[in-house]
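Here the complex is missing a single protein chain, while all its other protein chains stay put.
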Amino acid sequence: MAVVFEKPHALTDAPTHYCPGCTHGIIHRLIAECLDELGLEGSAVGVAPVGCAVMAYNYFSCDMIQSPHGRAPAIATGVKRALPSAAVFTYQGDGDLAAIGTAETVHAAARGENICVFFVNNAIYGMTGGQMAPTTLPGQVTQTSPYGRDVKTAGYPIRVCELLSTLDGTAFAQRVAVDCVRNVLAAKKAVKKAFQTQLDGRGFSIVEFISSCPTNWGFTPSEALVWLREHMLPYYPLGVYKDTSAQAQGEAQP
Amino acid sequence: MAVVFEKPHALTDAPTHYCPGCTHGIIHRLIAECLDELGLEGSAVGVAPVGCAVMAYNYFSCDMIQSPHGRAPAIATGVKRALPSAAVFTYQGDGDLAAIGTAETVHAAARGENICVFFVNNAIYGMTGGQMAPTTLPGQVTQTSPYGRDVKTAGYPIRVCELLSTLDGTAFAQRVAVDCVRNVLAAKKAVKKAFQTQLDGRGFSIVEFISSCPTNWGFTPSEALVWLREHMLPYYPLGVYKDTSAQAQGEAQP
Amino acid sequence: MPKVTINENLCKGCGLCAEACPRGVLALAADELNAKGYPPMKVSNPGDCTACRSCAIMCPDCAITVER
Amino acid sequence: MPKVTINENLCKGCGLCAEACPRGVLALAADELNAKGYPPMKVSNPGDCTACRSCAIMCPDCAITVER
Amino acid sequence: MKDLNVLLAGFGGQGILFMGKLIAYAGLIDGREVSWLPSYGPEMRGGTANCSVCLSDEPVCSPLVTEPDILIVMNQPSFDRFIGSVAPGGIAIIDSSLVGGKTAREDISSFYVPATALAGEKGLQGLANIILVGKMLAETRFCSLDTMRAAIEKAVPPRKQNLVAGNMRAVELGMDS
Amino acid sequence: MKDLNVLLAGFGGQGILFMGKLIAYAGLIDGREVSWLPSYGPEMRGGTANCSVCLSDEPVCSPLVTEPDILIVMNQPSFDRFIGSVAPGGIAIIDSSLVGGKTAREDISSFYVPATALAGEKGLQGLANIILVGKMLAETRFCSLDTMRAAIEKAVPPRKQNLVAGNMRAVELGMDS
Amino acid sequence: MNMAQRVLMKGNEALAQAAIDAGCRCFFGYPITPQTELAAYMAKQMPKVGGVYLQAESEIAAINMVQGAAAAGVRAMTSSSSPGISLKTEGISYMCGSDLPALIVNVQRGGPGLGGIQPSQADYWQATKAPGHGDLHILVFTPSSVQEMVDLVGKAFDLADKYRMPAMILADGLLGQMMEPVEIGGKEVPVPAAKPWAACGHRNQREHNIVNSLYLTASELEDLVKKRFERYREIEAKEPLCEAYLVDDADIVVAAYGAAARIAKAAVRTARERGIRAGLLRPVTVWPFPKKDFQAAARHASRFLCVEMNMGQMVDDVRLAVECSKPVGFFGTTGGVIPTPAQVLEQIENLSGGAR
Partner (left out) sequence: MNMAQRVLMKGNEALAQAAIDAGCRCFFGYPITPQTELAAYMAKQMPKVGGVYLQAESEIAAINMVQGAAAAGVRAMTSSSSPGISLKTEGISYMCGSDLPALIVNVQRGGPGLGGIQPSQADYWQATKAPGHGDLHILVFTPSSVQEMVDLVGKAFDLADKYRMPAMILADGLLGQMMEPVEIGGKEVPVPAAKPWAACGHRNQREHNIVNSLYLTASELEDLVKKRFERYREIEAKEPLCEAYLVDDADIVVAAYGAAARIAKAAVRTARERGIRAGLLRPVTVWPFPKKDFQAAARHASRFLCVEMNMGQMVDDVRLAVECSKPVGFFGTTGGVIPTPAQVLEQIENLSGGAR
């Protein structure tokens, strides 16, 4: 009998601390599968964020660095500049990447830093117990938007792929979702493309995963995926926002 | 005989410390003229950056706060939230606004913070003696890009108006230049529109001034304006990037 | 023959696999908690499995192995 | 009659006003430095001035007053 | 009255912190000094939750209970971790629906209450924790039943006062078990 | 040899710091201890520039010259600011093309050299500063002419060695003035 | 809350309510454990009193928003925990340099780095010696009960306004997370004194105000700093706060603040029961440090024991206060470990054995 699905090698055996049904686990696996398939585990250096994924350093089998909150792109820049042959990636939440780390994100992209950024947008600060994130939807209730996010005072959610695509250094930017089998499979392709972008030396790549946080949204895991589909996807349209690969240059872009 | 041109009231009598021919002076005057014309001097609170304009607090006659480097939009946010009826503006250079202050800029815009940001893009860190700025052009020689800005290592210049226009909270964004009489007059209109945007409560407005730094560029003042015209304007196209005013909604946008 | 296996120690009983399975092969344990306090997922209709891997693709905890 | 006045203490001799003046009214002092060490701008052809304000609009130091 | 140091432990979601609040409110209502300290942070999620409550007639010094007079546990890991720490002469109350083993300690009084099963049987789903508090009340008489009712009324949010009756039933069930 | 504390002052762009470098290099070449300290930061731009140079046979302690043995000034504000600080018995060398006044001090030797005008006359535009260094050399003999030439060769960037001759002419002009 | 009530509240929430009661109307924060409840409380309550709650994009933005609001003349505050406080140090230094009053809350957790999230006191040095670059100080209060979280907030705001400088509540995860009965509310919201220096729009009625920390002329900057230090000297003379517990005749004086002081108190009490003449000095302000209380105690005490949830950061302050006249021992836990009364008692017993 042939094994047609098992844990990728680039994931360790450590059980994760994530809540039941948290999509962080799916995204971890996709990245690990791509590291396996591209043979990158030995040359990869991953950078874990501050956020629910802070302990990603225990879950990926490649060398890992734990970054200060929001600074993962700067840490990754340091690694990549020191070791240009390493396959360097960050794994970051929306608070980490789009709030405190805004400057580091924008400038890593503007520099065309040759790294991959995996961005988990779950519209909330998961780790700290459910505060409003820069990507929290208008009207969404969180611990710090108890009356629903009021755009008049709390402002508007940031669409990260759109923002970064205006920068010349961004080589590849795609938004994916992990709410169903089809989207998870598409997400994996995006992850692979991101790594390929780095291997080709084309510069900064980002994959934004529209994700769920059942715990802080207050839903069951499958309810959370429905909410994601119905509320987040309209605000955060999926698609390739930028792709400078030769191949893509032929194709149309959204 | 009628005076048809004199120093606006909202500028103090203090002589500025700017180098001969530095366009900071022109931009100061435009802002002061608009404060005069809109009767805002008494309700205005200005925020000076860290940069050559750090001592703007001595030059504007309205109340002024000197901000840490890059944090002027956060300071302005604090003022505006505390005193919603104040006319709050920041005055910032490209290092201040687009490097260290990236997060504060992006988030003030995303929040639709009801303030005006006057952004002096002179493609260099003037105050500290001519280092590369986020807006320094490819190939441009500066103290820290002595071989010319190499986009492979130093990355690409950031187009701030384009970047911020992707954000829902940005109500008005225009790029102007101060290289000739016609453009200076257009710039003044933009400043007034920015203040009007705030008075109308429509949210975040930014006017980006394409400016010169004769000292650190190594040109005479008028050579510098020619260089600005020939090199900066092609990279930083002038125009209105966003305008949510009712009036503008009728018009086409670039 | 297709075979799906669940590592009950890793499983957190989230139910995403069962939701994803087009064949109703999987169901949560009714009266059982694993060491972490979760009701583990069970293979209740092993014979219906087609090894389509949908369950494993959605499992956040790599608790599922599929063989054919 | 149009009249342009330059405050020589504020002037830094940058020359932007002269460059902007369509009528060649202004010229830098040849052999003179003000207290700050700059050659101040001079109104060399006052009669040609039309009070168009171009010089003042370009002056970074508010050193120019225009009257009519 | 004697100081009472209580440690409550179980999985997140079992109402461990709420148990603690009930006991603390009871102390407050009786005019005692009180402290309530939860475990906090990510360890709460998925993992175990625990909570220290102190009742005393003098200001509470250390709110962290390391040698509880009373331990209530609602899962196996907490039982394993904390049963040894109960002060000699203390009391352990164990939800035996969820905890398999028994302690060998003879210097403490141990009570095995199948609280989760009981709650299921009696239509008091989710109130296993309150049943255990009831047991604690029966064994210690740390407050009156009236105080307990008042504590429940305080601990339950204003808009959910309809839950008070169920909670009281659970307390009584626990007292009788 | 005696310690020599030199203060050089003028507008930015007049080559004040370069003057200092020449003197410092001369000291270095002669094997002396040397320090060179510029004023720095925004005050340089538009405003005044000044520079402290110390030559000594022992390691220099304070590189900041507050009571110069020698003052060279190239503008009025610097003259006004520093002329009073010259150590008694010291020397002041003043570019009289740019500085109007004269000092009343009699405890120092003052030399008024119209260096800027001279430079203009002699086709040595921009070398007024070097003329003043020449004057200093003439008055103090702090180094030999050969050392001065070597200092100029070091201070002038390698690609601009063609400027050395002009500089030397300016030195000599200053010595004779 | 209109009448003082005795209610059960978490330290974080009680502090928040007390700030509102003290007239704070602008809160700018960024989430971090273990202070999240403070911000959450503000998010809920500020809108009800017409105040501002704003979640900033970062701790840096938050402290600068506070600076802006403070410069505009209102009572403003932020709260965070250890790593977030490091990020605020530039802003705190600016506020010191600009003579701006504001409140900063540090609900400390284990460090260094990301460290942990359990209670700690390892930012004592940062708070008391270097909450930013340059010559400066801030007022630092160390509550040791939820009630004190409440009582010190008003005091902190008042002194900050009076001396025109930032004040810090240096708490920790234990105090932030625990519930205790507190009396809160029932007082009129104070009307803070006028701030004629504020940048709030001059209404064409006065010269423009400038809030600034830049002084390019060194001597001018020096004058200002020296004047500021005169104010600091005044504060050191007038404002130290310290609780003395059984110190009058104490042979062994335990020094502890904040959460550690609660534990130390239990140990001191038991030590007395066992016949050891122990006492507790509990600094309620750690800047200004209550030197006089220590000097007084040094007259009869034979030794001191610092108990801290860090590696011994207050020890030197005690040694300096007693002019090295008596030995100062140390017992501490770090990284988020909370010491037990029994551990402290053991130390006291060892010392008393040694002393006899």
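Every chain is named by a letter (A, B, C, D, E, F and G) in the order it is written, and numbering of its residues begins at 1.
What we mean here is this: a residue touches a chain if its C-beta (ideal position, glycine included) is under 8 Å from a C-beta of that chain, and two chains touch if they have at least 3 such contacts.
Since we're looking at a predicted model, the values are computed, not measured.
> Out of B:G21, B:P68 or B:G169, which is the one that touches the chain we can't see?
Looking across B:G21, B:P68 or B:G169, the contact with the absent chain belongs to B:P68.
> Specify the residue from the set G:R6, G:K129 or G:K187 that touches the hidden chain.
Answer from the full complex: G:K129 touches the omitted chain.
> Determine which one of A:C19, A:C34 or A:C62 touches the chain that has been left out.
Of these options, the touching residue for the absent chain is A:C62.
> With the full complex in mind, choose from A:A103, A:V117 or A:V151 the residue touching the hidden chain.
Among A:A103, A:V117 or A:V151, only A:A103 touches the chain that is not shown.
> Which chain B residues would touch the chain omitted from the figure, given the whole complex?
Interface residues of chain B facing the absent chain: 50, 54, 66, 68-70, 95, 99-100, 102, 125, 127-129, 131-132, 134, 143-147, 153-154.
> Can you list, in ascending order, the chain G residues touching the missing chain?
Chain G touches the missing chain through residues 60, 82-83, 85-87, 89-90, 93-98, 110-118, 120, 122-123, 125-126, 129-136, 212-226, 229, 310-311, 313, 316, 319-320, 323-325, 333-338.
> By the contact definition given up top, give the residues of chain A that touch the hidden chain.
These residues touch the chain not displayed: 12, 41-45, 47-48, 54-55, 57-58, 60-68, 71, 74-83, 85-87, 103-104, 106-107.
Following the convention adopted for this analysis, only the chains that are shown with their structure count from here on.
> Compared with chain B, which chain's mean CA position is the farthest off?
Ranked by distance of C-alpha centres from chain B, the top chain is E.
> Just grab the chain with the largest centre-to-centre distance to chain A, centres being mean Cα coordinates.
F
> Round to the nearest whole Å and give the separation of the Cα centres of chain F and chain G.
Going by mean C-alpha positions, chain F sits 55 Å from chain G.
> Could you say which residues in chain D touch two or more other chains, in rising order?
In chain D, the residues touching two or more other chains are 12.
> Where in chain E do residues touch at least two different other chains?
Those would be 42, 46.
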